[in-house]
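Structure in structure tokens, see below.
Removed from the display is one protein chain of the complex; every other protein chain stays in position.
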Amino acid sequence: MRKNRKRILIGIPLLAAAVFAVSPVLFLLTGTFMGTREIASYIGPVLGDGEGFAVFRLIPLYPTLANVVELLLDSPEFFQMFWNTAKITCGVLAGQLAFGTPAAWGLARYTFPGKKKIYMCYILLMMMPFQVTMLSEYLVLDGMGLLDTLWAIILPGAFSTFPPFIMYRFFCGIPESLIEAARVDGAGEVVIFFKIGIPVGSSGIISAMVLQFLECQSMIEQPSVFLKTKSLWPLALYLPEIGLEEAGFALCASFMALIPAMCVFLCGQEYLEQGIVAAAIRE
Amino acid sequence: MRTGRMREDSSQAGNEGAPSASADGAKGRFVESDVQFPEEVTEIRCVGARAGGGVTVLADNGDTGKTWLFMAEDAGGEWTAQEAGLSLADCWISGAAVAPDGSAWLCGSFADTDGMRVKKINPDGVVEEKVPGMPEVKERDTNNIITQMGIDAAGRIFVLDLNGEILKMNPETGECAERMECGDEYVRYFGIAGEKLIVISESGIHVYDTAAGTALLEDVVLSELIAADSSLMSSDTEGVFPLVFTAGMESGSIVHADKSGIYYHNDKATVSEQLVSGDLNSIGSLSLVQIAMAGEEDFLILGRDATGSRILRFYYDKDVSSLPEKELTIYALEDSALLRQAVGIYQKENSGTFVTIKIGMTEKDGVTAEDAVAALNTEIMAGDAPDVMILDGLPVDSYIEKGLLADVSGIVAEVEQTDGLFGNVKNAYEKDGAIYGMPARFFPVVVFGMEDAVRAGESVTGFAGYIERTAAENPGKQVAYDLPAEGVLWTLYRADSANWVTEGGTLDEGRLTEWLTAAKKIYDADRDKSERRFYTSFDNVLYGTAGTGASYVMDGEALLCYGTMVDLGGLEMLLAAAEKTGADYGILGGDQKKSFVPHLQTGISNDSDMQEEAAAFLKVLLGKECGGIDQDGFPVNRAGWAAVCEDKIKMYGSESTISIGSTDENGRERGFQMDDLNQEAADRLAALLEGLTVPSLTDAVIEEVVTAQGEAYLKGEASLEDVVTAIRQKISIYLAE
Partner (left out) sequence: MDRQKRRKAVGLCFVLPGFMGVAVFYLIPFLDVFRRSFVTAVGNRFCGFRNYRTVFANAAFRLAAGNTLTFLAVCLPLLLALSLLAALGLSAVADNKRLYAVLKGAYLIPLAVPAASVVLLWKLVFDRHGFLNGVLDAFGIAGKDWMNSGAAFGVLVFSYIWKNMGYVVVLWLAGLASVPETLYEAARVDGAGRWDCFVRITIPLMRPVIFMIVVISLLNSFKVFREAWMVAGSYPEDSIYLLQHIFNNWFRDLSMDRIAAAAVLLCIAVFGPIRLLQRCWEDSR
């Protein structure tokens, strides 16, 4: 009895916080199926000279698919940009798997001169706001002839230092005994990486990839500076254009853009946590 | 056709027009030129190829009533004129086309007859008249009319009617009884390429065989084109089309043109080849009427722009290098039709230079002005600065301070010597003998009303007081033609902001407070008296509000109005309203400094290695020809100003008065009799313009801060004190940076 009461006491604020966290997404979802007029009548006060306050309802009075139809059938640029985002994301994640993972492994499991400096360097570079290095990065990309191609976004993303930073922690967590045992069995260093590092650290790799995935979905500054051809732009640049005047359409586009991120995130969530637990347990 | 070769070439003519990818020294490309007709010609009606080769053009003079057929074997060669026995003055022509036998067909309502007529003008100038028997209009009580006309390669004539149906005309009788089976959808417009009828209706683009009248297989190229840009689906303006078609040399092939260029594809193709890029030519600035093929690799495009109708010729020149040796880059934050026309003029005179216009912000993307400026600055600092910069909206002062802009005073002086300039504008930009950016256009904010209103309008504060008093004396009556809060601020900012800067370069808070108070009074005077007329996209609407407002004054719906006057058309509207009401106009604000709004302020990058070409372009932009276009402000060029005036006086002041009608949001017709513009009125405006000595503030940050805060104050959401404090605080951060 007492235990139950305590659980309710803890559960209620937790639940409230959860509802709070999810409410914006619910708002997007509702808005997606709401007609332009209905939305306008709710949020009118924010848009114009109207008096009073904006309100909203959870279930549309007159549900409609008009926004979805307009977005999916009459907005070719939405698809174009959606594909660009997809290409960028795939490129970046592939690059991270190919280069970021071994780098994190090397930093975590081996000692060599300059290792600590490199690690520190990774963390500091990770912290620099984009505006700071924008110009110099532009010069580098220009020198390589990559400007105005998707590579100008993919390559820097593929070498971003954030995923290695996450994976590093996970690789550190693999017990030394496991690796020593493999060495005794005569496994080479590369084999150890593939047979032990990747499987045991897989949840760490996945959680790093999930976070990098989200990063790719919300890149705004890089494409607007490095890509001049607008048909190459990713989805994140499409969304801000839709004004409040077309709120229904804006909410619908926002919701659609959110779907892939949410799917990946919710599927990856399990690994995210498992990985951290696995990494920490060895302590 | 040279399909094979064009495939190679077309890679260079990619839409973004980057020439770097091409092989050096490749030869051959399409070159643009204007087809010149005698000066007497004021309107070109149609152009078409004859079956045996050669082209025919139908043109006329609206004042004298003369009409000609111009014929040439080679579009670049000699044109012979054949006068035709009819007058097109005071006619409404809804469709025109040239038949393969060299005759020209017209349809419309003519001065001497009632109702719809079709006229055939034979190559010898003899005119035949026919009465088109047309089906009844469905569900509406009105006579059916022809809205578009086209003729195929075999001489079959097709017309579009009010029912949105395509009819085949009997060429002997003119009867339009035979309906083409194009489904049940309303046809928006159509085009003809050889013996293909291309129909654009709600569901997309469909192709029919003109001989058999049957539907052909889907044309993938055209379908995708329409799918990618739905604006190509509708033809909103009478007589001009988003897409025009003609047949290519190869049987069954189609050549189509839109603002982005001229394209070719044959029956089997799934992609089209770009023959001519609109970015590099004047096509981009034209509204298209027709395209005709004058010979192999030779196209004629009939189009309209602000100056009237004209024919552009594009022919393939094997001897010029496939890409111009030089590339001139022009950057503008926002697109401008006038800028594109200037590029067209420049391009015609300098076909050896390839002009690329880069637009920072377009309507279709979500780039903010700040993002666009950041991207531009990256290029500038990386050494890729554009050669010519339209400085409107850019941080000009920083650019000058950082030594980015070249001194263009030499170029300005040269233009001044040949054509003369409005010295007041030039002087405002001259600092220590140097000019780092010169506007090509400028315009005033004016007040229009009874004499005491105009007098009160000499200062914004006085004007606000006048409006407040008038509102009190006329309860319930609309005082000024009203604008939304953003519009009030936008307009008044331009009238008064020049007075805010103190000698020390800081903002005069006292003046700013006075201005805000005045803006609030002006906004409040008419608040809630009428439904607000504007809700979205104020920026474009706000250019030329004085003229629109005058029409309300004329109709007695408002006592006075204020706003920008950006062309002689606007002046004419004021004059017309003045004639009727006895009102007058004057410059608003500036009891201390009278200010003008600069437009298309142009500078040349110091880093550019194209100084000569950039200078040549600036000369065109500031020059007489460009100045002779009546839109987007008044030209700083005196000769251009004289040309505009002469043009408009001839047009408006001619015996046949032109009435400009528009329908307001209540469906009411508003009409103007435009016949008041004369030299005297133009000279008076010139004198007023000469008195404007300082530009209104162009600093984008200050305007953004002041108007955003001002809006809260006008709408009653913040107190004057809070607003002034917020502005002070933000501007002080800005200045401290």
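To keep things simple, chains are lettered A and B as they appear, and every chain counts its residues starting from 1.
Note that in this section a residue touches a chain if its C-beta (ideal position, glycine included) is under 8 Å from a C-beta of that chain, and two chains touch if they have at least 3 such contacts.
Owing to the predicted nature of the structure, the values given are computational and were not obtained by experimental measurement.
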Checklist entry - Wait, the hidden chain, what does it touch out of the ones we have here? => result A, B
Item to check | Which residue of A:72, A:90, A:181 or A:266 touches the chain not shown here | outcome: A:266
Next on the checklist: For the chain left out of this view, which of A:14, A:59 or A:73 touches it?
Outcome noted: A:14
Checklist entry - Which of these, B:217, B:687 or B:736, touches the one chain of the complex that we don't see? => result B:736
Item to check | Option touching the unshown chain, where B:76, B:308, B:403 or B:691 are the choices | outcome: B:403
Checklist outcome for this item: Which of A:68, A:86, A:135 or A:182 touches the missing chain? It is A:135
Checklist outcome for this item: Among A:88, A:155 or A:232, contact with the omitted chain is made only by A:155
Checklist entry - Of the residues in chain B, which ones touch the absent chain? => result 366, 370, 373-374, 377, 380-381, 395, 398-399, 402-404, 701, 704-705, 708, 712, 717-718, 726, 729-730, 733-734, 736-737
Checklist entry - So which bits of chain A touch the chain we can't see? => result 6-7, 10-11, 13-15, 17-22, 24-25, 27-28, 43, 45-46, 50-56, 95, 98-100, 102-103, 105-107, 109-113, 115, 118, 120-129, 131-137, 139-140, 155-156, 158-159, 161-162, 164-166, 169, 189, 193, 214, 217-218, 220-221, 235-236, 239-240, 244, 247, 250-251, 254-255, 257-258, 261-262, 265-266, 269, 272-273, 276-277, 279-281, 283
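FYI, only the chains that are shown with their structure count from here on.
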Next on the checklist: Using Cα averages as centroids, what's the distance between chain A and chain B in whole Å?
Outcome noted: 44
Checklist entry - Any idea which chain B residues touch chain A in the complex? => result 16, 227-228, 230, 358, 362, 364-368, 371, 374-375, 378-379, 381-382, 384, 484-485, 532, 535-536, 715
Next on the checklist: If we count contacts the way the header does, which residues on chain A are in touch with chain B in the complex?
Outcome noted: 48-49, 74, 76-77, 131, 134-135, 138-139, 142, 221, 224-225, 228-230, 233, 237-242, 245
